[in-house]
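To start, I am sharing the structure in question, which I have written as structure tokens.
Only a single protein chain was left out; the remaining protein chains are all shown in position.
Naming follows writing order (A and B), and every chain is counted from residue 1.
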Amino acid sequence: MKMISDLLITALFTVFIQNLVLSSGLGMSEAIRVSTKPGSFGKFAVMISGFSVVTSVICSLLNLTGNFSALPFAGKAAVYGGILAAVYIIIALLLKLIFRTSDKELGTLGIAALNTLVFAVPFINESAAYSFADAIGSGIGAGIAFVLAAALISKGSAALQNNENIPEAFRGTPALLIYVGLLSLAFAGFTDSTLFA
Amino acid sequence: MANSSRKQNNQSAKSICADYLIMLIAPCVMAFVYYGARSLLVLASAVFPAIITDALAGIVLRKKIYIRDLSAIFTGAVIALMMPSGVPLYIPAFASIFAIGVAKAPFGSSTKAPFVPAAAGFAFASVCFKEQVFSYTVGTRDAVFGSTSLGSMLMKGSSVHVGTANIFDIVIGNTAGPMGTGCILLMAACAVYLLIRRPKALLSSAGFIVACILMVVLFPRVPSSMKSNVIPELCSGSLMFAAVFLITDPSTLPRKNLNKIIYGAVCGIICMSMRHMGAYEETVCFAVLLTNALRPVFDSAIEKMPSIAKKSPRKEVTE
Partner (left out) sequence: MKGNLSFREALKKGAVIYNPVLVQLVGLCPVVAASTTFQQAAMLSAAMCIELIATCVIASALLKNLPRWIRVPVYFLIGLAFVCPALYYFETYSLSSMSLGLKIYLPLTAINSVVAVHCEQFAVKNSVKNAFLDAVASGIGVSAIFLITGAVREILGKATFAGVSINLPVTLKGMALPFGCIILLGYLAALLNSVTAKTYPHTEESEETTETENEAITETEAEVTVIQKTEAEPETVTVQATEEKSVDDIIESATADLDEFLRSLGIDIPAEEDSAQ
């Protein structure tokens, strides 16, 4: 029971209080890019959560072993990266061989798996000393935080496109960036600290 | 055709803005009565930078300068009224410059800004100058609790005893707090004016206040009686002021009545959860910003719901 509540609290923390995308900037390029495709939000939520959970579970299991936790930081980073790449390649290979997934869909899988957000989750777990349940929670939260950010940006950019009053210099990416910046300011109301400070 | 409708929009935007400025006179006078000449200084240090930034943005971006566009004055005045009277004068100036330069100018006009500029400006000031914006030690009203504001008492979890002796002082804003937002009776008067001029907009305020009360009843911050939770919570900070002036902002308010209520309610829920978990004493501006961004999301969600969609056309007619 405690495990489930820990999991939920960490997930909520990751989505709202320290929204990984909007108040920490992780995976922001991907979120902006995915925001142009509202149809794919569900897919991305599932894939990012999945990859984050698997990676962070493996990493936190590894961290329990004495040999690993004694490694210098650079070594840990390399191992985390290796695990993420391996997880992606194994899953992609399985999908390719069993379900005959097209290369195009595997490319989408690549965006979901290999981005700063998913790769950052093991580091967050370590720096916040998260337990096993917390690690699962933060993995699930990462996916939801990503899709929340993508949905907010998507609606905002649609409104910006319909706004013919925007000055010439700010058309396109500048207005979008400022919109995202104000969104990030709104999330700053939940917390006044940065992620790794 | 499009041109004439735009002109009409500009006209109505201007008259709405004038209405808000008329309503703002009341808290300005109140601030002057409570805090004297200092309040005028704070007001000026917010309003003039706002106007200047607006004009500069007009020149740099080669657009027409709308000196008669009153929204910059409104934004500056709202920011000033949410500040404590003893605030260093550069803070309201920075907040105004941010509000106009970041939340308004890049998006064209105030009617098209996706976020309420005044909320963005105050949120920026709270992040950058947290200590000064929420310190009420200089020249404060201290009839009831000394220089401790209701908000900071609630934040620390110390209970506020509300009884017949002090309830009147609390309601007329005779406590430490922002200089123009404390008097709940005055806010109610402004709401009545708004009820005459733009009755539909008050739906969002109603949704907001009801949601806030519900959140306080469900999750009280202080282990005390219901009355000692609800009244200080509503009277603290700029909550009621925001309910009248920020949430009813015409450019960010949804069109349908049901959506207006939900907009206000979402804002209330976010505001109260931020008060619970957040880092700041007054969170309503952050809540307004977040609700501005969430609005299109729940608007489209409501449209997809068939049962509600059936009801809403009928309401649209009444609008």
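Methods note: a contact is a pair of C-beta atoms (placed from the backbone, for glycine too) under 8 Å apart; a residue touches a chain by one contact, two chains touch by 3 or more.
This is a predicted model, so every value here is computed, not measured.
Engineer: Touched by the hidden chain, which of the shown chains?
Structural biologist: A, B
Engineer: Can you work out which residue in A:17, A:133 or A:178 touches the chain that's missing from view?
Structural biologist: The one listed residue touching the chain not shown is A:178.
Engineer: From the list A:8, A:62 or A:114, which touches the chain that is not on show?
Structural biologist: A:114
Engineer: Please output the residues of chain B touching the missing chain, sorted low to high.
Structural biologist: With respect to the unshown chain, the touching residues of chain B are 90, 94, 102, 106, 124, 127-130.
Engineer: Name, in rising order, the residues on chain A that touch the hidden chain in the full complex.
Structural biologist: Residues in contact with the chain left out: 22-30, 32-34, 37, 40, 72-75, 77-78, 80-82, 84-85, 88-89, 92, 96, 102-111, 114-116, 119-120, 123, 127, 168-178, 180-182, 184-185, 188, 194-197.
Criterion: only the chains that are shown with their structure count from here on.
Engineer: Counting in whole Å, what is the centre-to-centre distance of chain A and chain B, each centre being its mean C-alpha position?
Structural biologist: The mean C-alpha positions of chain A and chain B differ by 33 Å.
Engineer: For chain B, which residues are in contact with chain A within the complex?
Structural biologist: 61-63, 102-103, 105-109, 111-112, 114-115, 120, 123-124, 126-127, 130, 273-274, 277-280, 283, 285-287, 289-290, 292-294, 296-297, 300
Engineer: For the complex, give me every residue of chain A touching chain B.
Structural biologist: Interface residues on the chain A side: 16-17, 151-152, 155-156, 158-160, 163-170, 174-175, 178-179, 181-183, 185-193.
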